[in-house]
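Only one protein chain is missing from this complex, and each of the others stays in its spot.
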Amino acid sequence: MIEHIFPVHPAAIFILGALVIPLLKGRLKQIYLVTLPVVAFVNLLYLPHSVFWVHHIGGFELIFGRVDSMSLPFGYIFIIMAFLGALYAIHLKGSGEHVAAFILVGASLGAVFAGDYISLYLFLAMMTFSSAPLIFYRRRKSATGAGFRYIMFHLFGGSLLLAGIVLHYTFTGHTHFGPLESGGLYFYLVMIGFLVKAAVPPFHAWLSDAYPEGTATGSVFLSAFTTKVGVYVLIRAFAGADILIWLGAIMAVYGVVYAVIENDGRRLLAYHIISQVGYMVAGVGMGTQMAINGAIAHAFCHILYKALLFMGPGAVLYVTGKEKLTELGGLYKTMPITLILFMVGGLSISAVPLFNGFVSKSMIVAAAGLQGEAAVYILLVLASVGTFLHTCLKLPYYTFFARDAGIEAQEPPRNMLMSMGITAFLCLFIGIYPAILYNILPYPVDFVPYTIEKVVEKIALLSFTFLGFWLLKDKIAGQPTISLDTDWFYRKAGTAFMWFCRNPALAFAGWVDMTFARLAGGFLWFCRNPASALATGVDSMFAFVVRIFVGRQRHSPLRALKSVVGWMDRLSLAAEEAAKRRAQREKMAALAQGEVDVRGIDSALFLVALMLALFLLYLAVKYLW
Amino acid sequence: MMTTVVIQTIARVVVPFLQLFGLYIIVHGPVSPGGGFQGGVIVGASMILLALSYDLSSAETKVSHKVRIAMDSTGALLFAGMGLLCLLVGGVFLEYGIIPLPMAPAEVRGLMILLVGVAIGIHIMALAASLFLHLAEEHDT
Amino acid sequence: MRYLNNSEKKRIVRYRKHLFYLGLLLLALLEIFIPRDPYFWFDGLPVFYSVFGLLGCILTIIICKTLGRYWLMKSEDYYEE
Partner (left out) sequence: MDDSIILVVMTPFVGAYLSPLLGLWRERLCHLVAVAAALLSLFFSFRLAGSVLTSGTIRYWVGGWEPPWGIELVVDPLSAFMCLTISLVSLLAVIYSKNFIEKELPGGKMTSYYTLILLLIGGMLGVVVTGDLFNLFVLTEIFSVAAYALVAISGKRGSFIGSYRYLILASIGTSLILLGTGYLYIITGTLNMADLSVRLPAFYDSWVVFGALAFLLIGFGIKTALFPLHTWLPGAYSIAPTPVTVIFSAAVSKVGGYSLIRVLFTIFGLEFITDLVPVAPALTWVAAATILVASMFAISQTSLMRMLAYSSVAHIGYVVLGVALAVEMGMTGGILHIFNHALATGCLFFCAGAVIYKTGIRRIDDLRGLGGKMPLTMAAFTLAAVSKVGIPPSAGFVSKFYLSLGALEAGEWIFVIVILLASLMTAVFYLRVINLIFFGGDKHEGKVQRDELPLSMLVPIIILALGCAVFGIFVGIPLRLVEPAVMVLSGM
């Protein structure tokens, strides 16, 4: 029965479905928001592995649906995430955020199933534009700025990607999106385009800049999609590119470093996204079957626990309106359920056994170990220490315990708690029963996460980290500061560019305008009385030239010379007279107030003579030179 | 504007002749130098002479704004209509020879050119007068 | 816990602390005695992960805070100027 139903493109469900949202109201809208992902999920379950929806547009082949074991896990988790995020945001009255979020989901699905570069670029751009409103809806100045930088940076990345695509097409003659062979300019352009999406340093600053500025519900969506799509496209095109191993390992630690000195709870989480994506990127770089499996599994788990983590501070922000660690504290009394659910997320990201982070992260680390990348291994383990330290210890400690900031608070709305609860359940479920995740991975999994050895090592590592935290916990309290990051460059450059446009460029524009206005004016002035204009022009030119070469005053150092050559004096005198004549003529013209100054026959003769002279000159030039 | 009785009288005498001459040139268009444009300008010039020698308002009463617009449009439409007429009878735009009249094609052409000349004449005479009167209005008021 | 007086609270905290230290000790011992299958020469060392956890945590905090104090941390209106 069901095999006869032709599947619908998941992206279409969300994008077209999003357009219906503004038409609905109240309870109906709420039901619609949670049913749509369910419908899409069922649809996805019946999607066979194949290539669908191939269109030919303007000589290019656009493949919208490449469904295989690589893209399906991402499809599943994106739709699950859409459900969770929609549930979390269901209490919002307006439609704008819902629409933007669903289009973001749709575009991400589109990017995941895209089989060629053009449709991929299409959906990546759509992602940029649909995610930006989730930041703008915060409606405050810093959010506007951050959203602006977010779009501009992604457009920059997109431009590089587009340049890469165009080059790729020029060289290879096709736009199929598959593994790129190393070398060539387009290899690097496309890679940078993807690295921007995956927030790999030094192209990562948009993430820590923009995500914390999103709305309480928007950031949950934001955290899930863009970077994971980045990881997916890297897997597709650059699996096994050595440079990614190092970028990923450094990235994992980089995020942790910034998390230490961060004061804003959600920004701290944003830096941990960078850190966690680092694991995936490193996995992509290793490129073995196990590493790729690990990267995909980690992306899957990451979306769940990171959403949960963003939901916690989001709920706190929703209830209290505060997000800075220095302004929070002591909330465990009023928001205990939020605390517990948040801790599930924290333990997951720290890869504590029984939580989902453990079953995926250890796969990547093991892959690094099996490949013998010692330094990478050390960096990844170090990053996991830092992750535990900040997400699971520092952030909840300063939000929910520490000193009591005396904030009035209560539990967030029921739908938020429900959404967090389901997410937490999924985290635990996958952590306890990893086979369900391992079954959908592209390559067969022969990795066993739960061995006594690995469990003990992990618990020992984290317990001693806890000891270190306990000893130094006062040292890492938040400070009311912000951190310099690579966004410094383009923030400063952007300001400079805007200044340049507002000042020198504008002045230049004015100058160009004025010059042409003068030219036109001069033309008019000339046309009003050409003879007089010519005479004036000749007079002033004469005066000008003479003044330059002879000097205005007769008492200049050239006097001796001039007295020897008497004509200079005379020239100078004549020039002054010419200048006088010119002034007089202008005065007369001013007196006449625009009336035409009728000239006698002599000017006509002068004009004729001038024309003749010009003609003779022309002949001379033509025949003599 | 300065006018005198002498000027006014002469103008009154000259204007009818001017207009007659203009009309002559219009209708002689097909067979001799001249045509709609030149004749139209001359007739228009007679209006201008009137405006110069009397004053603007008297010229306005002779050819009011509405009349000028009507003449202007009618002339142009007549011209376009005659061109499009050729399309109706299956020819090309302005291909007068094809119009089915009981005459030789050359004669049909001549006739149509005469008609077109008249149309253009009407158009131009209104236009010439309008141009002057509009420009003069700006300064006068 | 809410209904206990101060000295009782302190006692309970101290009791928990001791339990925690005991747990740490146990873990370190476990790490020495269970059979291991290391990837590299170093991660097979006894108590490697325990020491790595403790030192890694402390060093991370110290290095990052130092970096932050002298370079990266700026006042909140840094970009507004």
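First chain written, first letter: the chains are A, B and C, and each begins at residue 1.
As a convention for this text, a residue touches a chain if its C-beta (ideal position, glycine included) is under 8 Å from a C-beta of that chain, and two chains touch if they have at least 3 such contacts.
Note that the structure is predicted; figures quoted are calculated from it, not measured.
Participant: Considering the entire complex, write down the shown chains that touch the omitted one.
Facilitator: Among the chains that are shown, those touched by the missing chain are A, B.
Participant: Among B:V31, B:L84 or B:M103, choose the residue that contacts the chain missing from this document, as touch is defined above.
Facilitator: With B:V31, B:L84 or B:M103 as choices, the missing chain is touched by B:L84.
Participant: Just one of A:V34, A:A125 or A:M418 touches the chain that is missing; which is it?
Facilitator: Per the contact definition at the top, the residue touching the missing chain is A:A125.
Participant: Please identify which residue in A:L16, A:M152, A:I340 or A:L428 touches the non-displayed chain.
Facilitator: Looking across A:L16, A:M152, A:I340 or A:L428, the contact with the absent chain belongs to A:M152.
Participant: Which residue, A:L24, A:V166, A:I243 or A:L472, contacts the hidden chain when the whole complex is considered?
Facilitator: A:V166
Participant: On subunit A, what residues meet the omitted chain?
Facilitator: 57-58, 118, 121-122, 125-126, 129, 133, 136-137, 139, 144, 147-148, 151-152, 155-156, 159-160, 162-163, 166-167, 169-170, 498, 500-502, 505-506, 509, 512-513, 516-517, 520, 523-524
Participant: In the complete complex, the non-displayed chain touches which residues of subunit B?
Facilitator: 66, 69-70, 72-74, 76-77, 80, 83-84, 87, 91-98
One rule holds in what follows: only the chains that are shown with their structure count from here on.
Participant: Classify the inter-chain contact topology: is it line, ring, star, complete, or other?
Facilitator: Graph shape here is other: it fits none of the named patterns.
Participant: Just give me the whole-number Å value for how far the CA centre of subunit A lies from that of subunit B.
Facilitator: 68
Participant: Could you state the distance in Å from the CA-based centre of subunit B to that of subunit C?
Facilitator: From the centre of subunit B to the centre of subunit C is 103 Å.
Participant: Distance from the CA centroid of subunit A to that of subunit C, rounded to the nearest Å?
Facilitator: For subunit A versus subunit C, the centre distance works out to 35 Å.
Participant: What residues in subunit A touch two or more of the other chains?
Facilitator: Residues of subunit A touching two or more partner chains: there are none.
Participant: Give me the residues of subunit B that touch two or more other chains.
Facilitator: In subunit B, no residue touches at least two other chains, as defined above.
Participant: Which bits of subunit A are touching subunit C when the two form their complex?
Facilitator: 256-258, 260-261, 366, 369-370, 372, 374, 377, 381-382, 385-386, 389, 452-453, 456-465, 467-469, 471-472, 475-476, 479-485, 491
Participant: In the complex of these two chains, what residues of subunit C are touching subunit A?
Facilitator: Contacts found on subunit C: 23-24, 27-28, 30-31, 34-37, 39-40, 42-43, 47, 49-58, 60-61, 63-65, 67-68, 71-76, 78-79.
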